[in-house]
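What follows is one structure encoded as structure tokens, with my remarks underneath.
All protein chains of the complex are present and in place, except for one that has been dropped.
By written order: A and B. Residues from 1 in each chain.
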Amino acid sequence: MLRYILRRLLIAIPTLLILIIICFLLMYAAPGGPFTSERPLPPQVLANIEAKYGLNDPLPVQMWNYVVGIVTRFDFGPSFIYKDRDVNDIIAQGFPVTLTYGTISFVIATLVGVSLGVLAAIRHNTLLDYIAVGATFSAQALPNFVMAPILVIIFTWQLGWLPGGGWNGGQWQYVVMPVIALSTSYMASIARITRSSMLETLHSNFIRTAKAKGLSTRTIIRRHAMKPAMMPVVSYLGPAFVAMITGSVVIDLYFSTGGIGQSFVNSALNRDYAVMLGVTILYGTLTIIFNLLADVAYAWLDPKIRY
Amino acid sequence: MTKMPRFVIAGLMASTMLVGPAFAAGTHPVTGDALADDQTFTYRVLDEHSSVDPQVVEDVIGSEIVRDLFEGLMNQDAEGNLIPGVATGFTTNDEKNVYTFTLRPEAKWSNGDPVTAGDFVYAWKRLVNPELASPYAWFGELMSIENAAAIIAGEKPIDELGVSAIDDHTLEVRLSASLPYFPLMTTHASTFPSPQKVIEEHGDQWTRPENIVSNGAYVLTEHVPAERSVRERNQMYWDNENTIIDKVVALVINDENAALTRYFAGELDRTEVPAGQFPKLKAEYPDEAVSFPRLCNYYYTFNLSDSGPEEFKDVNVRKALSLAVDRKIITENIKAGGEPQAYTFTPGATAGFDIPDVPMMAMSQEERDAEAKRLMAEAGYGPDNPLKFDMLYNTDEAHGKIAVALGQMWKQKLGTEVTLANMEWKTFLDTRDNQDFALARGAWCGDYNEASTFLDLLTTPSGYNDGKYSNARVDELMTEAKTADDPQPLYTEVEQIIADEVPIIPIYHYAGVYMLDSDVGNWPVNNVEQNWYSRDLYKKAE
Partner (left out) sequence: MVTRPGQKPETIGTIRNERIVEKLVEAEKVKGRSLWQDAAGRFTRNRAAVAALVTLLAVVIFTLLGPFIAQWSNEEIDWARMGDIAGQGGPSIETGHYFGLDEVGRDLFARTIQATQTSLIVGVIGALMAVIIGTLYGAISGFVGGWVDNLMMRTVDILIAVPYMFIIILLMVMFERSFLMLFVGIGVVSWLEMSRIVRGQTLSLKHREFIEAAQAAGVGWFTIVRRHILPNLMGVVVVYATLLVPQMILVESFISFLGLGVQEPNTSLGALISKGASTIIYGTIWQLAWPLVFFLLTIISLFFIGDGLRDALDPKER
């Protein structure tokens, strides 16, 4: 098991290197640079700036320096646009925001989604089941950039209950709408997966046996059906967590949370290369870690898998 | 988040200490309005500002903050006139190439140190220092300070910059050319002083709230990147007792519609009105929807360089396209924010500039359309042989709407086949700068309030002349205008030439279109450059 985890973590190294190479190539090929502006800089000023950031070095040298900086100093470089911050500062400021509401959304989506799915499975083919299926499909299809403005119109403008955006250090009023907008569609996915997996489990032989023995539905669900039914859900959760944090770009932009998704989009628009690279690497690492966690959890649930 | 408690306490202390004593009477000294207890001004900004370092800042959003945090030699009043800032006044020689500013002795930094001429010398040298590599170093060159260009190019040592402190309160500036409007330029953020001690102690991080020391009416107390920045009253500011607003909050809100919703919810005192919404908002909120002219133009430029399409080398084609643009539809149906229609390159709001009579203005749109059709046919284009070209603009809701409308006007009136191409800002700039386009959107805001800031763009040597229009007479007139006693007739002649040759299609001139809470007093609507200072504003009691 440990060997397996180590191996998977080792894959992270070539993955991240490839990411760095892709980003550098894109940067190299992209028209415009961080210092392109409506009033073109005099060549001498531009040369001074590029020399300051080492942008006049050949591409491989830049890449090498970048990797060396990360490995030796854990330094992801300076922001080309925001002079008083480096990439580490920007991530340290924005990531906790995204992580906070991302995690809350994840927990809520999982709890509500699983409960709803189990409930729909138990009440299979009842009105409740049909409503649940219809609602989850709709929720899954509704983009969160539609939901966000509707939430703001209702809760901010009409009711005046919640602030329409911002973060304000993470006070709860500021967290509510981002969480609702982000978690709904994942909640729906989780509910769907749970429902179909639970249905399948409930029709399997060992559950029939348990029923034949006269155990109550509640006991059957809790003691026997839950664990096997959760397996597909668990393997969905890893990628879902990453997707929730990546998908938070919409939330960050609409609610102006100052989260990392906003930093990424801005850095791409501004050609703030170091920030762009830093955030991409952060997400690459997250993707690797959470895919691994999902697989490990899966193995833990399924005794038949051996490493 | 970890820093929150400190800021909150600082904010509370500041507000309890200050509001009372300064304005016990509770009315505005000039207008007599009753003042609100809470003097906080909150406004929306589109994007995170680039910096609050006066020598580094390059965007409008950042400059607005810098104008509050720092104070330069001269300021502008609500009409855009020059008024004393740190300097009480200046003298100049006959050639207008040496200026001597007298600094007020009571001016202080927020740490209590006096503001001296040395702070300006340090800041201006810093601006042109190749080591800082400021994106606004060119402003030092534009000001024509002696040796600025050579220092930027690294050819001369920094100490040879033509600025020196005669004593702590006297600053002398030597220019390489005669510049009558030099003092106007000292209202620009790049020329504001910067605190040497603090910069040397903290390096690039000196602009963070925990480090920054500033000499303006406000100090930066909180900055959450991409979310908000807060500036609060500077106790040490020399004119602190006449400052009314205690706290200014800039909230970053990317989406203008979201910002408007939040304005309605009372979270903001000021936000931009999205294109097309002004008439309805004006009807519903007559006291809050405001519109006033700005010093900016909006145009499409033909690519007249060698890489440009052959079709546009024909002046009739250019003229036909310009005539067929129904500017009324753009200004009344699409922008609808009170923007003037444009037939000249220079906005009518520019000081001293009267819009000349260009022939097109006298024609009705029907006459223009008929003339356009005639010219197009003359140039050899018709239903069998339609004119085809690409038009380039940068991604933006309003630019997209205008481009769509222009494309349709040309298609329906002239049978032209236009392909729209929108690009992200930086890609767009790069493409336009390399003359890799046929027709491209352009806009320009004046660096100073005079027609040459616009018309220089159409001269051959201009670095911003993306269409590469070149006319010897225009170059000559613009050179002549620099030293002329009354340059206005020369500008008029340039505009006439432009109207004849149509290197660009003027569309409209900007207006500032805002929702501004009726509580906010003294917004400088007459300052066409929109250089506003929070210390001039106040909040009325409801």
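By definition in this document, contacts are C-beta pairs under 8 Å (C-beta built on N, C-alpha and C of every residue); 3 or more make two chains touch, one makes a residue touch a chain.
Quantities reported herein were computed from a predicted structural model and do not represent experimental measurements.
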item: Interface partners of the hidden chain - shown chains only, full complex considered; value: A, B
item: Residue among B:257, B:341, B:453 or B:496 touching the omitted chain; value: B:257
item: Hidden partner interface residues of chain A, rising order; value: 4, 7-8, 11-12, 14-15, 18-19, 22-23, 26, 29-32, 137-138, 140-143, 145-146, 148-150, 153, 157, 196, 199-200, 203, 232, 235-236, 242, 246-247, 249-250, 253, 264-265, 268-269, 276, 279-280, 283-284, 286-288, 291, 295, 298-299, 302, 304-307
item: Residues from chain B at the interface with the omitted partner, ascending; value: 255, 257-258, 260-261, 264, 276-277, 280, 329, 332-334, 336, 395, 397, 400-401, 403-405, 407-408, 420-424, 427
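Convention: only the chains that are shown with their structure count from here on.
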item: Contacting residues of chain B [partner chain A, same complex]; value: 1, 4, 47-48, 50-51, 53, 56, 58, 130-131, 133-135, 137-138, 141, 152-154, 204-208, 224-228, 251-255, 257-258, 261-262, 264-267, 424-431, 433, 463-464
item: Complex contacts: residues of chain A adjacent to chain B; value: 30-33, 35-42, 44-45, 48-49, 51-52, 78, 81-85, 90, 93-94, 96, 149, 152-153, 156-157, 160, 163-170, 253-254, 256-258, 262-263, 266, 269-271
